[in-house]
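Every protein chain but one is kept in place in this view of the complex.
== chain A ==
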Amino acid sequence: MAESTSIPLTIEFTGGLELLFSNQRKHKVDLPSSKQSPNVADLITYLCDNLMKDPRKDMFVLDGTVRPGILVLINDADWELEGQETYQLQPRDEIVFVSTLHGG
């Protein structure tokens, strides 16, 4: 029973990234957690495989992690302060992906 749990998360894409995700900024995601508490790396893989309809995957993920120039915020703090991909996700965490790569 415990294997089929999922973690509810709020995901937001801004700075132009929303264009890759059905042009929608906020997404409610229930991240399946077959193993114990998935981390941000698992989330990125999940988003890439399930939420992202745009075929240009390399605009979001490059070499197994988010593309350089995309900022990640975990509960409004830079993910570099939280352990980056290794951060263990908690229910109702808010994860924001912001692209700095788009022009202005």
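In the analysis below, contacts are C-beta pairs under 8 Å (C-beta built on N, C-alpha and C of every residue); 3 or more make two chains touch, one makes a residue touch a chain; residues count from 1.
As a convention for this text, contacts and distances are computed from a predicted model.
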Considering the UniProt annotation of the chain absent from this complex, which name among "Eukaryotic translation initiation factor 3 subunit K", "WD repeat-containing protein 74", "Cytoplasmic tRNA 2-thiolation protein 1" or "[RNA-polymerase]-subunit kinase" applies?
"Cytoplasmic tRNA 2-thiolation protein 1"
Which parts of chain A are in contact with the chain that was left out?
14-16, 19, 67-69, 71, 73, 76-78, 80-83, 87, 96, 98-104
